[in-house]
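Scroll down for the structure; my scribbles are underneath it.
Right after this comes chain A.
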Amino acid sequence: MELKILNIGVLTWLTFLPVLGMIIVLLIPKEQKSAVRWTSLFFTVAQVVLAFMVFTKFDRSLAGVHDASTMQFSELFNWINVKSTGWFGSIKIDYYLGIDGISMPMVFLTAIISCIAVISSWGIEKSIKGYFALLLLLDTGMMGVFVSLDFFLFYIFWEIMLLPMYFLIGVWGGPRREYAAIKFFLYTLLGSVLLLLAMLALYFSVSVIDPASGEKIHTFNMLAMMNPANYDANSLLAGISTSWRYIAYIAMFIGFAIKVPIFPFHTWLPDAHVEAPTAISVILAGVLLKMGTYGLLRIAFPMFPDAAVHFAYPLAFLGFINIIYGALCAMAQKDFKKLIAYSSVSHMGIVILGIAAMNTQGMLGGMLQMFNHGTITAMLFLIVGVIYDRAHTRGLDDFGGLMNKMPNYSGVMSIAFFAAIGLPGLSGFISEAFSFLGAFQSFRWLTIASAFGIVLTAGYMLWTLQRVFLGTLPEKWNNLTDINSRELAMLIPLTIIVIILGIYPNLMLDVMNTSANSLVDFVKMNSTVSFGN
Partner candidate 1 sequence: MIPQLTIALAILFIPLVSFVILIFFGKRFAEKSGLIGTAFLGADLLLSVYLFFSKMFSEDKVWDFTFTWIDLHTVINSIPLKLDIGIMVDNLTAVMLVVVTLISFLVHLFSLEYMKGDVRYSRYYANLGIFTFSMLGIVVTNNYLLMYVFWELVGLSSYLLIGHWYEKKSAADAGKKAFIVNRVGDLGFFIGIMIVWVQFSTLTFSGIFSAIGGGNIPFGSTNWLTAAGLLIFCGAIGKSAQFPLHVWLPDAMEGPTPVSALIHAATMVAAGVYLVARTFPMLTADALLVIAYFGAVTAFIAATIAIVQNDIKKILAYSTVSQLGYMVMGLGVGAYTAGVMHLVTHAAFKAGLFLASGSVIHAMHHALHHQGDHHTDAQDIRFMGGLKSKMPITFWTILIFTLAISGVPFTSGFLSKDEILAGTLAFSHFNGHTIIPIIGFFVAGLTAFYMFRMLIVAFMGEHQNKERIAHIHESPRVMTVPLMVLAALSFFFFFSLNPLSASHGWFFEKMTYPTVAVPATVAATPTEEFVEEIHHQHNLAMILSVGIAGLGILLAFTTYFWKKISADAFEKALKPVHTFLYRKWYFDELYDATFVAATMGIAKILAWFDGAIVDGIVNGAGHVTKFIAVVSGKFDSIVVDGLVNFTAFTAGISGRLLRTVQTGKIQTYIIFAIAGMMALMMFYIG
Partner candidate 2 sequence: MTITLTHFLMISAVLFSLGLFAVITRRNAIMVLMGIELILNSANINFLAFSRYSGMNIEGQMAAIFVIILAAAEAAIALAIVLNIYKRFNTVNVDEISILKD
């Protein structure tokens, strides 16, 4: 599958369009605020269009995962090539992009969420140039993570996101923004340095024949790292179920777990969400959290199948904790945004549970849940944002009876809420169902225990709904206005996605199915293979 524009691969376009936008935004004089807004909007919309083109052209029958030949839209150029010296093998790093069923939905999601984030940032006034520039840079970082197939490249993108995020929370956030921002930064950095070490360990354990020179060289090519045959016999990560392999897997896992976030690494999330401006919360919940699970699927599982299988149950158990713990914490919150934040913890738990199951239903369910949670939580945060813009408070108990005051708003809101509850007919249901079905096949009792999350979710969601939207309207909110067209413009697309995927999930499942299957088979197959001999 090939798609080029001006002889440049579409994935490159997807990834670097925002940077282009950023540069232009920086060139615009700071007086012309609307120009800045429209430019950013234009570029993100263009990104969405490209993403949609890719989505339509994407060949559902190709698996990808560990197989370079079935990676789609792939672009492969040599980037760094240090000639080998007598004592040190040459360093080759490739600019290697490509997508398969695992990354396609994420690419699509990223494009949409970024675009919506830009729309929802329309009201930003404080040093607007910087804001949009950073937002676009962040966009590039996220997109890059999802399309890069070279570990080094992946890591670069992974880290590039940190700084923009830090500033976006730290400068445009709420009262405790500094605390939240630094917390986010440190947590993620801590995770990613562990990831870095794991990456280097892999680098030295894997070597392939360099087609150019014919010599054996180390490589950062993810797909090469997945192939047991490429591991050097007596390298650090050779063998099967060795302690080094487990250590590397765990280091990697922590790196990803912090992003997801998995208990007990989740405590940065509530703060970050509460303090971040709406658009950033949307991106955080919509895309960033997915990177953790994406990393597990793209890197941790296929590269450490033995460890992945060995730690499947602990992983599932963490998922279970996330589900129940997140739901219960959410139940006790008084702050609307914090509640949604904890609900994300709970919902990401379902993803973990699903992918830990290591079978098709679970994997599919988890992957679909990644996408659905992205859209649904984005909606929820936008909804909070809408009400916050009007009332300047997020206290759940300050509200009530908005249903009459803001009918359209409440309509959208109810869809989002019931989607989050996992109501059939909305996207949340099928992904959760699949995750649970898959998990049940592998961990019977654990899944039954986790299933109580369904009830808890219904509990706190409906309770919130009642506290905010039902009942009688307090006097002070008599002047609240209903949702305006701009806000509808960002909520309606998501609503449509949620409903369509609820009725016809195949739209996404088709994309993921082949890859999910091959991932499962690949992990199962290699979990018993000794690496490097």
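The candidates were selected such that all candidates are chains of the complex that A comes from, given by their letters.
Methods note: a contact is a pair of C-beta atoms (placed from the backbone, for glycine too) under 8 Å apart; a residue touches a chain by one contact, two chains touch by 3 or more; residues count from 1.
Fair warning: this is a prediction, and the values are worked out from it, not measured in the lab.
Undergrad: Just give the number of the candidate touching chain A here, out of 1 or 2, all from the same complex.
TA: My answer, from the options 1 or 2, is 1.
Undergrad: Okay, in this complex, where on chain A does candidate 1 touch?
TA: Of all residues in chain A, those touching candidate 1 are 178-179, 182-183, 186-187, 263-268, 270, 325, 328-329, 331-333, 359-361, 364, 401, 403-404, 418, 423-425, 429-430, 433, 436-437, 440-441, 447-448, 451-452, 454-456, 458-459, 462-463, 466, 470-472, 505-506, 509, 513-514, 517, 520.
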